[in-house]
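With one protein chain withheld, the remaining protein chains of the complex are depicted in position.
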Amino acid sequence: DACRKFDIGIGRFAQGKYNAITDVEGVKVGHVTQVRDDVPAPDESGKTTSVRTGVTAIVPEFGDIFNNHLPSGGFILNGIGEMSGLTQAMEWGWLETPILLTNTMSVGAVHSGIIRHMIDRHPELGRKVDVIIPVVAETSDAFLNDVRVFSNTPEHALEAIRKAVGGEVEQGSVGAGTGLISFDFSGGIGSSSRRLPAEGSGYTVGVLVQSNFGRMRNLTVDGAVVGRELDPLFPYDQRRGISYGSVIVVVATNAPLLSAQLNRLAKRAALGLGRVGSYAATTSGEIIFAFSTANRTTREAKESPDLLSLDFVGDRVVNLLYEAVIEATEEAVLNAMFYSAGMSGRKGRYAPPIPRELVREILAAAKAGRVKAENG
Amino acid sequence: DACRKFDIGIGRFAQGKYNAITDVEGVKVGHVTQVRDDVPAPDESGKTTSVRTGVTAIVPEFGDIFNNHLPSGGFILNGIGEMSGLTQAMEWGWLETPILLTNTMSVGAVHSGIIRHMIDRHPELGRKVDVIIPVVAETSDAFLNDVRVFSNTPEHALEAIRKAVGGEVEQGSVGAGTGLISFDFSGGIGSSSRRLPAEGSGYTVGVLVQSNFGRMRNLTVDGAVVGRELDPLFPYDQRRGISYGSVIVVVATNAPLLSAQLNRLAKRAALGLGRVGSYAATTSGEIIFAFSTANRTTREAKESPDLLSLDFVGDRVVNLLYEAVIEATEEAVLNAMFYSAGMSGRKGRYAPPIPRELVREILAAAKAGRVKAENG
Amino acid sequence: DACRKFDIGIGRFAQGKYNAITDVEGVKVGHVTQVRDDVPAPDESGKTTSVRTGVTAIVPEFGDIFNNHLPSGGFILNGIGEMSGLTQAMEWGWLETPILLTNTMSVGAVHSGIIRHMIDRHPELGRKVDVIIPVVAETSDAFLNDVRVFSNTPEHALEAIRKAVGGEVEQGSVGAGTGLISFDFSGGIGSSSRRLPAEGSGYTVGVLVQSNFGRMRNLTVDGAVVGRELDPLFPYDQRRGISYGSVIVVVATNAPLLSAQLNRLAKRAALGLGRVGSYAATTSGEIIFAFSTANRTTREAKESPDLLSLDFVGDRVVNLLYEAVIEATEEAVLNAMFYSAGMSGRKGRYAPPIPRELVREILAAAKAGRVKAENG
Partner (left out) sequence: DACRKFDIGIGRFAQGKYNAITDVEGVKVGHVTQVRDDVPAPDESGKTTSVRTGVTAIVPEFGDIFNNHLPSGGFILNGIGEMSGLTQAMEWGWLETPILLTNTMSVGAVHSGIIRHMIDRHPELGRKVDVIIPVVAETSDAFLNDVRVFSNTPEHALEAIRKAVGGEVEQGSVGAGTGLISFDFSGGIGSSSRRLPAEGSGYTVGVLVQSNFGRMRNLTVDGAVVGRELDPLFPYDQRRGISYGSVIVVVATNAPLLSAQLNRLAKRAALGLGRVGSYAATTSGEIIFAFSTANRTTREAKESPDLLSLDFVGDRVVNLLYEAVIEATEEAVLNAMFYSAGMSGRKGRYAPPIPRELVREILAAAKAGRVKAENG
């Protein structure tokens, strides 16, 4: 994976096989990526414009999530953003649809796409079962993408769901991260995972971020605020102005957790955002969603007058999960940048890729210095 | 208005001129109502089905809300529902779009409609200004309406916004309330208003509800749990089963309030729902949005490094606003029923209108009894 | 019990044997009541002053709550008040001490008393186990009581815990309710319970309130705003001014619930406060604590790396519990008044008892009228 290739080890826990959210068994990811120039401008001026956008689907596909709900929760670090379905996840505590990511202006279109997907698969929806509430989250790609073109449609949502697979996760400037910018570098979709040691029963935590936040000067990579050194090396005139962006974090785990525990796990992912350099800017949308693939519960069971029963892990394992989700969130944001090769956009804008070699060298030198000092 | 016609006076404050949310100056309401039978069933069976749905727009139209934000806030009584934009309203504290209501499955379509409305009116959106986050809320009309038909489109959202006017508000089985059911009676859209007395500086509070909740036996009308007496008079087999529905409340006021005060005002609207008979059922979405038409603030001002300044009312007036919003919420829910003449729906279902005369008689007799006892 | 004696039946569920929180098996209540005149004034003026205060303990005594925690939760309707330990109950989800009620200025003294009680009983506290966080809540009795006397001490807390018993609960102007006023009538401690029908598995919900809120004109009994009729009958000059008071609600149940479910149950108790006439005044402290006597879990279990498991009731039973807690809260507030015989206080003040006979007549006459109208 991107970070491992560059010898950036975040934290103390082992990564999963793919270092991605797909290391949580049953979780699949699919992207639709749109990179088009020469698109007729929507203002009928005859000029052309550029599209840099897309949709990403996270599909926790265990047979039938509509009828087998997964415990879910969330946390809002700063709420100037949108995640439909979050209210339900935090109150009701169950996930019943795929989770889709897209740009801010396309939340409605993607929402309609999920509805259509669910209606197609579940004839009882709208009949025996009233409704479902989809989970759609967003960040804005308006710096590189012409959002007035309305490029994302309900069909793209269906396509992203259809394309979802396990295993390796495509990252960087792809899917809902196509036109995004992190710490003034290109890249939006990143993922990472951690596997707890034996004392944590070997549970896995996977994270996928749609990252669109951060000022270069604050970029912190386990070991150093490298952004302070990178900041003077890159021109300012191509950076975003006062909008310091947003980030969506999706956390998956196979550890059995209650909804309230997932709310708290989501809160720790926010600490991971802080570690990598977020100060949760006042106009940002930094929102976390978390679900557990354990404790699947049928729709019928919850309406039963009889007792339900759920297992859940105790405080000692929860603490390990907290550390793990911080590490994985931090690394997922870095991966969003490390996987991207740079991205051009509308109005001749260009977001450069993070200078991987330089970062690698800075960190290696810092580490060498530290070890030498400690042994001296 | 409906309730006044039937001598049901809720509370102690005076109603505004229209007894509606439009009594708050500058607030307009528009509906698109869809009542169609003989609609081809979406399952290609050759059968027909019925559509009972719509869209309602609340437009706080002071020139240009996109560039002149209104303080806003909200409260979630029970969160198994959706209100896009609520997170932003509670965190950021500002409203920048119209507020639209529709059915659960149409949130995406209506969301797309608002985006299009804003893009059309504001060429700088997606260019100089990144994005807006629309406010769309929902309840489910799946009991009477065939939601698989996807009747509400982005165009319906645009139409509802276009139709928005001040003055009298059409209520009952109209707009987003067309297919809704309240306390086992027909009717979904209701509105009411209160005007504070001189000690409250004459401020107005207006409420509009999209009501879809309640079991008949719990219906309480200022003076009595009339539902207990109505309940045995109506057959059970035509009522909804375990789904006790949801309700969206939109509160408007011209009193100058801060966002945090509006969050708290929204919480009192929840007490009004409780007074009329809600127990906030475990799977309901009972969500309140509140905004103030005072304290309009320009987009630019908020980004300024200089000081902003806002006026707001002190505790004594806030307490009066609390009482007023409880009264108006209670009466708005009653109006949703009193304005409806009954509604048929899919599969031969029928929601009867509330028996207005009987309710009137029960309340009058109760009142007469009380007065007699007190004077005896 | 007080309400039943006066034929005031709130709601549709049956009361428990004692119509009190003690109907939840294992829950005990104890009071220390202080009514003293001729107390030397603390200002050394040589004058005398009056004390009307006390402490109430709710002791969920199943052997050893310190080592066997009970699931707990809470809700803040309005937060201008104090309940120590609430944060822990809502985050951690467990109760590990008795719950004590007193006046605002005595929270510290009673807090110290609980600490001493726990230290005395548990030699491992402060050694093997670090600390405990007591639950102490308050309302202000400063209208009738001279709070400058500091009448409540740690010893009174210990005494209230020691006196705690099951069975009948003393109510009205006793314990922490001695100097309190509800809807401008005397009385502070009230209790009530509901037993679910067979479809709700016979679970019990018990409520105890420390009531100190409400304006007479808003008093509502079972839907009827009797306060409107009582209000002109009582002089205004002996009522409290702008302080509309506070209320603490403690909810107990033997239904197995998770902490998150108890948070939501607590929220419904707030709807019960609204039904009896609260508008959650801007400076009030209206805070609810809830716990379940099922799902006792040992201190050790929670630290285990192994799985814990809890049973909990599904949505259908939860909805019945919601209705039941609203009914019991409403009736507990009424009991706080109905059990009191009036209370004098400092500076010659006097809070009259609620006119029970008149209320009974008003309600009976109203009911007779309603029934006649319905049958007519």
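Chains: A, B and C, in written order; residue numbering restarts at 1 for each.
Methods note: contacts are C-beta pairs under 8 Å (C-beta built on N, C-alpha and C of every residue); 3 or more make two chains touch, one makes a residue touch a chain.
Keep in mind it's a predicted model, so treat the numbers as computed, not measured.
When the missing chain is restored to the complex, the residue among A:33, A:104, A:220 or A:293 that touches it is A:220. From the options A:143, A:322 or A:338, the residue with contact to the unseen chain in the full assembly is A:322. Panel shows chain B; residues 91, 93, 199-201, 256, 258-260, 264, 301-317 of it touch the chain omitted from the view.
Residues 43, 76, 78-88, 90-92, 104-105, 107-116, 119, 123, 125-127, 130-134, 136, 140, 142-143, 146-148, 150, 154, 242-243, 283, 285, 287, 303 of chain C touch the missing chain (whole complex, contact as defined above).
Within the complete assembly, residues 12, 77-78, 217-218, 220-226, 228-229, 233, 242, 244, 264, 267-268, 270-275, 278-283, 315-316, 318-319, 322-323, 326, 358, 361-362, 364-374, 376 of chain A touch the chain that is not shown.
Throughout what follows, only the chains that are shown with their structure count from here on.
Mean C-alpha positions place chain A and chain B at a centre distance of 34 Å. Once the centre of each chain is set as its mean CA position, chain B and chain C turn out to be 33 Å apart. As a whole-number value, the distance joining the C-alpha centres of chain A and chain C reads 45 Å.
With touch defined as above, residues shared between interfaces to two or more other chains in chain B number as follows: 78, 242, 283.
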